[in-house]
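Heads up: the structure comes next, in structure tokens.
The complex is shown incomplete by one protein chain, all other protein chains being positioned as in the whole.
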Amino acid sequence: MISEPFRPAAVCEPAAQTVAAWIGGELLEAALAPPRLTGLATLAEAGATDITFVASEKFLAEARQSRAGLIVTTRAWDLPGRARVVVGEVWAAVARIMQELYPAPSAPPGVHPTAIVGEGVRLGEGVSVGPYCVVGDGAALGDGVVLGPHCLVGAGCAIGRGTRLAARVTLVGRVLIGERVVIHPGAVLGADGFKFERVGGRPLKIPQVGAVVIEDDVEIGANATIDRAFLYETRIGRGTKIDNLVQIAHNVQVGPGCMMAAQVGIAGSTRIGAGCLFGGQAGIPDGVTIGDGVMLAGQAGVYTDIPVGGMYVGAPATPVKEFWRMTAVQKKLPDLARRLRALEQKVEQMEKIEGAGEEGKG
Amino acid sequence: MISEPFRPAAVCEPAAQTVAAWIGGELLEAALAPPRLTGLATLAEAGATDITFVASEKFLAEARQSRAGLIVTTRAWDLPGRARVVVGEVWAAVARIMQELYPAPSAPPGVHPTAIVGEGVRLGEGVSVGPYCVVGDGAALGDGVVLGPHCLVGAGCAIGRGTRLAARVTLVGRVLIGERVVIHPGAVLGADGFKFERVGGRPLKIPQVGAVVIEDDVEIGANATIDRAFLYETRIGRGTKIDNLVQIAHNVQVGPGCMMAAQVGIAGSTRIGAGCLFGGQAGIPDGVTIGDGVMLAGQAGVYTDIPVGGMYVGAPATPVKEFWRMTAVQKKLPDLARRLRALEQKVEQMEKIEGAGEEGKG
Partner (left out) sequence: MISEPFRPAAVCEPAAQTVAAWIGGELLEAALAPPRLTGLATLAEAGATDITFVASEKFLAEARQSRAGLIVTTRAWDLPGRARVVVGEVWAAVARIMQELYPAPSAPPGVHPTAIVGEGVRLGEGVSVGPYCVVGDGAALGDGVVLGPHCLVGAGCAIGRGTRLAARVTLVGRVLIGERVVIHPGAVLGADGFKFERVGGRPLKIPQVGAVVIEDDVEIGANATIDRAFLYETRIGRGTKIDNLVQIAHNVQVGPGCMMAAQVGIAGSTRIGAGCLFGGQAGIPDGVTIGDGVMLAGQAGVYTDIPVGGMYVGAPATPVKEFWRMTAVQKKLPDLARRLRALEQKVEQMEKIEGAGEEGKG
């Protein structure tokens, strides 16, 4: 049994001044800080030599209680009486501190002797190709590209500079990847789209000869799958982030700056606008268009086009306010049914009385 | 940033007569066709030297506007005044043209020197085993079988002729695969079924010693998982097509000619008939029976047996007409609740008046 909770080990123990310099922030009440800071911690877990941070106004009270030695915060959420660094963007500062304290191990440069590199492959400066990678003929890896162990880069695929395939990433068919992209283990890009047409009562496979295009700064999660297009391309827009086990079908077009949580599925030829946010397990059918800035709750099921913006919940995906109004009433449904029955009986009774009255008048 | 849209490059530039010969169609108004055709394109994208096609009557108007140099169509959707090839089945013709213009690269014959092939393995004629494949003792690969890089074929597994494991496919336990099957990267066949029984309040693992049987002409998507059976077999019927990230549990029986879109999940021992169509993310519990020709919409959640045919939507899966009738009324639920309240008040009011009237009469 592994019972000790895991804590990462920092590679250095900076003074508060150093931390402030890393993140370009203003150090206040420095005298209250310990001489050396030993790690980054959450508000609740931080000890006297830890750095912590306030990422939202709602954590201000908890921050005041925190035992941390140094607090990263913003002007708006100031904490007088504490050693603190005031910055414009707390999360940007946290990311920077983490890179200093817990730097990612750098990939060994060069091509591992067990890697198999095909003919006519172009390798940029400082490329790292890990053990048991297979790089097909005519592929191109830009400067600083990292392939972790067990990656497959199919013939003719191209990977832009600074892109990192963590390990066991598979690119087949034609896959064209931009710069600074990160792809996690087990992801498969470029497999055949699922396109079968009924001919003579049986599914006939239609060849898939298009590409997968991944623009700059995209991130793709573990065991995600992105199929290549029938004729042209499946495209993921710049800066879009895709979580584990997401399925993007052939010919889908995803705009820039979207975020898709795990297990989202998008069927063939659908178009997604810019800046969309999809919760986990949300599903979008083939051939629809989703406008810019659309948000889908987890498990939302889209049935038709959504023109632009707004938050949608449930299946069929429903504007969030309408969904909760419906849900609230749904819970009362058995009660409504009972009341309706009671009312019917009452009215029936009244009719009888009425009828009797009418008759009585006759 | 990769901004150029991808277009596949054709390996030849046929005359219209050649195209007609490939697909066994009737060439009409050949004089209007360009001397050489340079690619296949959609109606909207086609240029003057492209071949295009009409796959449905609803695209006829768009076809008339298309700039394509040659149109593949049927007698029923004829296009007088255009160079065209008339065929019986448009999609069969398109598939054939694509195979000529954009042939799939052929796998290098033979066993790659880095592949590890166990004892007593039978290799058919023209087998291709890619780099870093591992083939266990006693496995059998039929004529023309292709294993892409990084495949694992467990001991005693058998693969029929012409079957292709694209890359990084894993067969463990006992997996028996028919002819002309295609399996995409990352798929795992033959892992233990998820069978635990509570003994003494804890889950006890029940060994899984059955097989996975994949019949001829099946296709299995990237990162899909098909578990082996408890005692006998998990079986996928002839010609069934399974998309990415689909889960088929132990002892499931899937009939022939089904199509399952991405992320479908089928739990243990369930039986699926012939020719079923399941939309993405549909889920079927353990131990149920789904009849022939049943269609499930995306995300449909089956709760009980479905005897035969019909289209089902939602969870619990509901016949499509009933589902939409219910959905339409559901949207009006807050309105219904309001109206019921109003009616109750009105009736109450009427009762008072009535009562007053009665009293007045007294």
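Each chain gets a letter, A and B, in the order it is written, and its residues are counted from 1.
Throughout what follows, contacts are C-beta pairs under 8 Å (C-beta built on N, C-alpha and C of every residue); 3 or more make two chains touch, one makes a residue touch a chain.
What you see is a predicted model, and the numbers here were worked out from it, not measured in a lab.
Shown as candidates are B:T18, B:Q247 or B:T289; the residue that touches the absent chain is B:Q247.
Within the complete assembly, A:M98 is the residue of A:A15, A:L60, A:L79 or A:M98 that touches the hidden chain. Screening A:E26, A:E57, A:E125 or A:E344 for touch with the missing chain picks out A:E344.
Within the complete assembly, residues 1-2, 5-8, 40-42, 45, 55, 89, 91-92, 94-95, 98-99, 102, 104-105, 114, 130-132, 148-150, 166-168, 182, 184-186, 219, 221-223, 239, 241, 243-245, 257, 259, 261-263, 279-281, 298-299, 314, 327, 330-331, 333-334, 336-337, 340, 343-344, 347, 350-351, 354 of subunit A touch the chain that is not shown.
Seen from subunit B, the chain kept out of the figure touches residues 116, 132, 134, 150, 152, 154-155, 160, 168, 170, 172, 174, 176-179, 186, 188, 191-192, 194, 196-197, 199-207, 209-211, 213-216, 223, 225, 227, 229, 231-233, 238, 245, 247, 249, 263, 265, 267, 281, 283, 285, 299, 301, 315-316, 322, 325-326, 329-330, 332-333, 336, 339-340, 343, 346-347, 350, 353-354.
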